[in-house]
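Note that one protein chain of the assembly has been removed; the remaining protein chains are unaltered in position.
Chains here go by letter, A, B and C, matching the order in which they are written, and residues are numbered from 1 within each.
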Amino acid sequence: MADGLSSPLSAPPAVETEVMTINIGPHHPATHGVLRLVVDLEGEVVRDLKPVIGYVHTGIEKSCEDKSYWKVIPFVERMDYVSFFFQMEAFCGAVERLVDLEIPPRAKYLRMIFLELNRIHSHLVWLGTTALDLGAISMLWYCFRERERILDLFEMATGQRMHTRYFQVGGVIEDIPVGFEEKLRKFIADMPVRVGQYEALLDRNEVFLQRTKGTGIVPRERLLELGVTGPLLRAAGEPWDMRKTFDYLAYPEMDFKIPVGTVGDNYDRYRVRLAEIVESVRIVEQSLDALPEGPFIADDRKYVLPPRSELPTSMESLIHHFKLVTEGYRVAPGEVYYAIESPRGELGCFVLADGSAKPARVHFRDPSFINLQAFKDMAVDTYVADMIVSLGMLDPILGGVDR
Amino acid sequence: MRDRQLRARDMLRGDLEGEELERYVEEKVVVTRFEEMLNWSRANSMFPLSFGLACCAIEGIPMSAVTARYDIARFGAEAGRASPRQADMIILSGRVSIKMAPVVRRLYDQMLEPKWAISMGACSSSGGMFSNYAVVQGADKFMPIDVHIPGCPPRPEAVLYGFTKLQRKIMGNPDQGWRQRYNAAGTEEWARGGPASTPSPEAVEAYEVARELARA
Amino acid sequence: MIPIADTNFVEATWIMIVKSLVIFGVIFAILPLMTVLERKLIGRFQHRYGPNRVGPFGILQPLADVGKLLGKEAFMPANAIPTLFVLGPLLTVLSGVLALAIIPWGDVQDGVGLYGIDVPIGILYFFAVGSIAFYGVLLGGWSSGSKYSLLGAMRGAAQLISYEVSMGLALLGAVMMAGSLSLVDVVHAQGEVWFIVPQIVGFLIFMLAGFAETNRTPFDMPEADAELVQGFMTEYGGMRFGSFLLVEYMEIIVVSGIAAAMFLGGWMGPGPGFLDPIWMLTKMLGLVLLFIWIRATLPRLRYDQLMSLGWKILLPLATLNVLVTAVLVVLT
Partner (left out) sequence: MPDAPGLELIRGEIEQDHPGAILDTSFDRGQATLVVDSEQVLEVLRWLCDAPGQGYRFLSSLHAADYLPATPRFAVHYELLNRNRVERLRVKALLADPSAGPVTAGDPPPPPVAKASSGVGSPTAPPAEGLPEIDSCVELFPTADFQEREVFDFFGIVFRGHPDLTRILLPEDYVGWPQRRDFPVGGEPVTFTYNERQYG
């Protein structure tokens, strides 16, 4: 309702009312995991709220200090469990910068393909669950239908559906199998059609528009102060995408657009993410077309496992293999912060090397964790139903928040 | 047919006679049938708690396992209930941190008897790869678990397989002796020293009705 | 003995008893089938099968559900109010069953009216009895001693008040055209043309308000599970929860039945007289499918949007509809 937008929720009501503190979570159907919100309600209006996090704190950063570099990769994947390829890329990229290793072009393109597929996957999970929060239950099934196809592709190339451990320091662990390209092409041909179908179901639905338009607005300047990045920031009209601004992988060679919103409400967030799916499909298509021939992993035996075929014939390879598997490689002391654009914003990885074969400190700047600070601004003085929608549109992954 | 055979056998043995025998046979047959019936309905109408912890939640009951390709609804278990009072089964999908463990135990306590728990994935079964200060090394430490599903994360097919295992367990194959072993009889109120857990009046009534029907 | 209402038609007591038993039996056979129908249909909407392991086509699924719910532990939260907590589900079941009585399944045949009762105040009876359900919701939610339940119950009460009015006004048009409050008379009045044609506005408003009355998806505020866990029935488990669930479906049947009788010509249809109940059932089922379809498709409204829809759009529209109908009825 138009009047619903303009009604001054921030003004205190005429009648004397009592504030009710209600505890949402850690188990609640709409908190996308185990987030706990302590909410002060005045009738149906949220007056104050405080997120309480840490319910899936896993101590991953500490565990990483106890493992050699190449064993850290499966740990970091399990932080933000719907964008696992991004964690791998952030960590591998950081270590590659530490040891000054250039990855071959084919590995760059393969990484881009999987990163963008993962971005689509992440946005699909977001769309399904958020629509579920809104009450549009069927969207979950439609989104997960496409998600299964992405997971099939992952499984085909890597052997696992989730947490694939596909990226290695120096490249990727295996080349894509025969038939992968054909399957991927079929998928990227279908995906824009599917996005059109999602739009048909949601964008032409008056109820959905009423629920999302004009809710959860946070101005751009405030978002920047709070360190918010990713689709949330872009929906507020700030075209900040690290794929464009920073030079990593082969993104500078790709032709893609940055979708930007205008108002910064929940509807813009939804539109920006849907548009990003389409742009990701374009990136996948271009990198598939331009996929160069050549090795998929760097040829530096100090850091990269020798190919399996060399082991029976080459003594040197065997020694390298043995050293790498038992001890790992040592990294000269130094520290590196490497950030990439994950589906939720800036995903930074800080690795501190102390000269041994294990990292002295691995820290992830997880976008969900930082973005969650903006939730209070999004939800205070709105209805409790809008708070739920805003939380869905914020798209926090609690595994990433708590690490 | 069967009770006639039984009666014939006992008559031959001479253990029971006349009216007493009649009653004995009827009771035996009806009670086991009723138990079977109840277990059948429990196994086929599991409402899972729509509850997710970490990675496995994406592959497990709240999400992938209910989606079109796997469709746990075929087994009548898609009606995820958000309130633990209405749920029959809790799936621990992911690592249980030391901060979350009391909450999970509380959720389990709030569920009404009979209730079942599945521990999905390596993390909640044993701590998995996260052997560190923050993760509880196996959910069995604070609550009874019926079925453990291995994997990190398990595929949805594995979840379905674990679920059918649980169904078989409920239907008495194997029997439920583990409950006595864990002393997992009651809810939180029971643990505080309230009245012992008794079958609901509705259950008693249904039981009586079934007995009457069987007599007639 | 004081007659509660003046009946048009007097039957022997035993016929009444048999009739009520038959209606009760049929409805309670349909209700569980409806739950499985909904689960299977929603499954089909979502590209999957739905329950199919228990019995042929999963048709025994509700049997398992009911058996399980009966076998659950009877439980009451420590800070609930005992009597009211028990009374809540009872009241809702009561109102659902009572409302079934006035749905006309057919005309008077061989001296037997194919309906529970035909009270001259038919529609009023429906409103009076239907409103009791919300006492159940309110009492159940309030006495649970949970904040979620309380919020759900409050939403439920407000929703009832907002939509009951529009619902009544929506039916008024059809009542004026028929000149009687009795549902049987209204059906008889639709001999030439079903009232959905002249009263399309009334029909739409009635269905919208019906969604709100039954707490179904676009308007499922009292149990909005994304916000309020399970709303007023958060603390209910076992068969008490089951009865809330059952009543939801019973209310769908009642609303569909009233809508079919008032706007879709009730039992009217080609074929001999004994097909009348079949026609009625078909029409009702069509409306029930509409309910399920909408649940699979539409998102939920926000609470204040629900309110403004009820008061600012439906109510004026229904009033206008009544006025126009009144003028037309007087003129013709």
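What we mean here is this: contacts are C-beta pairs under 8 Å (C-beta built on N, C-alpha and C of every residue); 3 or more make two chains touch, one makes a residue touch a chain.
This is a predicted model, so every value here is computed, not measured.
Trainee: Taking the whole complex into account, name the chains on display that the unshown chain touches.
Mentor: A, B
Trainee: Just name the one of A:185, A:213 or A:365 that touches the chain not displayed here.
Mentor: Touches the omitted chain: A:365.
Trainee: Just checking the interface: what residues of chain A touch the absent partner chain?
Mentor: Interface with the chain not displayed, on the chain A side: 53-54, 57, 59, 61-63, 65-66, 97-98, 100, 224-228, 240, 245-246, 334-337, 339, 346, 348, 350, 352, 354, 360-361, 363, 365, 369-370, 372-373, 402-403.
Trainee: What residues on chain B make contact with the chain left out of this view?
Mentor: Chain B touches the missing chain through residues 98-99, 126-127, 130-135, 137-138.
We take it that only the chains that are shown with their structure count from here on.
Trainee: In angstrom, rounded to a whole number, how far apart do the mean CA points of chain B and chain C lie?
Mentor: Taking the mean C-alpha position of each chain, the two centres sit 34 Å apart.
Trainee: Just give me the whole-number Å value for how far the CA centre of chain A lies from that of chain C.
Mentor: 45
Trainee: Mind pulling the chain B residues that touch 2 or more other chains?
Mentor: 67-68, 82
Trainee: Which residue numbers or ranges of chain C touch two or more of the other chains?
Mentor: Residues 46-48, 225, 229 of chain C each touch two or more of the other chains.
Trainee: Contact residues on chain C for chain A in the complex?
Mentor: 42, 45-48, 147-148, 151, 217-218, 220, 224-227, 229, 295-305, 308-309, 312
Trainee: For the complex, give me every residue of chain A touching chain B.
Mentor: Answer in residue numbers: 26-29, 33-34, 54-60, 62-63, 66, 74-75, 78, 81-82, 125, 128-129, 140-141, 144-145, 148, 161-163, 398-399, 402.
Trainee: What residues of chain B sit close enough to touch chain A in their complex?
Mentor: 49-55, 57-59, 63-64, 67-69, 82, 84, 94-95, 97, 99-100, 103, 107, 129-135, 152-153, 155
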